[in-house]
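The next block holds one structure in the form of structure tokens; read it before the comments.
Of the protein chains in this complex, one is absent; all others appear in place.
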Amino acid sequence: MFELLGIPPQALFGQLLLGLINGAFYAMLSLGLAVIFGMLNVINFTHGAQYMMGAFAAWLLLGILGIPFWVSLVVAPVIVGLFGIVLEKVLLKRIYHLDHLYGFLLTFGLALVIEGLFQWKWGSSGAPYPNPIPGGFNLGFMFLPTYRAFVVVAALVICLATWYGIERTRLGAYLRAATENPTLVRAFGINVPRLITLTYGLGVGLAALAGVLAAPIQQVSALMGVNLVLVVFAVVVIGGMGSIMGSIVTGFGLGLIEGLTKVFYPPASNTVIFVVMALVLLIKPAGLFGQTK
Amino acid sequence: MAETLLKVAGLQAWYGESHILHGVDFEIRRGELVTLLGRNGAGKTTTLRSIMGILGKRTGSIAFDSKETIGMSSDHIARLGIAYCPEERGIFSSLNVDENLRLPPIVKPGGLSIEEIYRLFPNLLERRYSQGTKLSGGEQQMLAIGRILRTGADLLLLDEPTEGLAPVIVQRIGEIIRQLKSRGFTILLVEQNFHFAATVADRHYVMEDGHVVDMVASSDVQQSIGKLQTYLGV
Partner (left out) sequence: MTTQRVGYALLIVLALVAPTFAYPVFLMKALCFALFACAFNLLLGYAGLMSFGHAMFFGMAGYFYGHVVKAWDMAPELGLLAGVAGAALLGLVTGALAIRRQGIYFAMITLAFAQMVYFFCIQAPFTGGEDGLQGIPRKALLGGLIPIKDDKVLYYVVLAIFLFGYATIYRVIYSPFGQVLKAIRDNEQRALSLGYEADRYKLLAFVLSAGLAGLAGATKAMVQQFATLTDVAASTSGEVVLMALVGGLGTIIGPVVGAFIIITMQNYLAATGEFVLVIQGAIFVVIVLAFRKGVVGELAEWWKRRRAG
């Protein structure tokens, strides 16, 4: 077999696939974060916990009720999204008039509570979720597990559907307009507070959907979202939160960069995204796709 | 004589700590075109915003079609059939012209169709896929007026639609406003440009320091011109 720069192709493509999968999660999560921030002016620190809840919901639905993966893919995000709606109605809506900082602190506190409770109930070691589509294809240069291919495709579809929903539909027009000038949109007769609640529910549902997709790949554990959300913050700083397509491209791109780093210089693979963030801050402080705000 | 569509009585309003309106009283009958005249800071824009319900604190009474709206949220008020065209026009930059036009939802039957609106403003049709804020000032103003015609609202609140526009465009907007009146819309117009206002309105209310201090019918404008000039400081 041929080699590229001294790297066997199996390793290279294997890591690229892993990078693509990580990128898929970065894209889905940063997308939700950006949509929520646009409407609520809150950086949703609870995003990682809600991702974890998605995975847990699928795991519990399977373990207790025997509900299969494909049903959970729809049901789990709905359950977690409804939980998000309750959070918004009971807690978040009380702090919109305050500085952004308080939303950050409030959702950070919520993340601690949620993750602490899950850890208390189910421990932190994690449980496996069976692979719904085992097997794979031999592509000659690498082995491609079917489920992983499915995750990449599904994430792309989800991201593009979100983009379409926001950029091309009537509800999306309401969202974009309300992000710019909620007062005027409300004066046109649109129930903006309800729109805000709905947006939060959708953003949270998106995080949970990512969690369901992650369940068969990762261990389902209370702390699976803790480090992920911090990386996603860096992704959001790099991409800027102004553009939906920007979030998607940045997410996948950074996943690939991370994968390549794992091949060529493994010790830096954990930190490379933060290095990219530092470089972007130096060169284009507003972020790759961001306007200064 | 037509029924009263809007009756404002003893309206007081605040921006944060500052008390802007100190008891505003006036009324508009269905099908009328009425202006609020007055100097900068007299409270005209605040009056419109109060009617629309987008001010933090207001007291008194605003009855629309005999329904009291003082405690309602602005989306609720809009759904009764009041539409607002703000002074800063409020065109959304993340929406194209067509999306801007279709944004306000239809609240009752009787509004203009999209085709009728484009016929009224042919420029907008040409540029319908441009970003809303890429239009010229005059086109943005037409878009801001155009998009509230679809909703079926009976009462239009127009805040200084001629501000900063070239005379030809002001003339065009005058024609459109007269056309709207003839279609049966009731219009409350805030204007600084008295000469423009005089050509379109039935009656004028004059505001000073957060009160309505006078009312002049269009037919009496000639006799009252001296008095009006004193009010407006022109």
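Going by the order they are written in, the chains are A and B; count residues from 1 in each one.
Just so it is clear, a contact is a pair of C-beta atoms (placed from the backbone, for glycine too) under 8 Å apart; a residue touches a chain by one contact, two chains touch by 3 or more.
It should be emphasised that the depicted structure is a prediction, and the values quoted were computed from it without experimental measurement.
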Any idea which chains on screen the missing one touches?
A
Touching the absent chain in the whole complex: find that residue among A:Met39, A:Val80 or A:Ile95.
A:Ile95
Omitted-chain contact residue, chosen from A:Leu65, A:Leu82, A:Leu160 or A:Leu281:
A:Leu281
Out of A:Leu60, A:Val78 or A:Leu105, only one touches the absent chain, namely A:Leu105
Footprint left on chain A by the chain that the document does not show
43, 91, 94-95, 98, 100-106, 108-117, 119-120, 226-227, 230-231, 233-234, 236-237, 267, 270-271, 274-275, 277-278, 281-282, 285-286
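Note that only the chains that are shown with their structure count from here on.
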I'd like to verify one number: the distance from the centre of chain A to the centre of chain B, where each centre is the average of its C-alpha atoms, in whole angstrom.
44
In the complex, the residues of chain B that touch chain A are 52-54, 73-75, 77-79, 83-84, 86, 90, 92-95, 99, 102-105, 107, 148, 151
Listed in rising order, the residues of chain A that touch chain B in the complex are 170, 173-174, 176-177, 179-181, 183-192
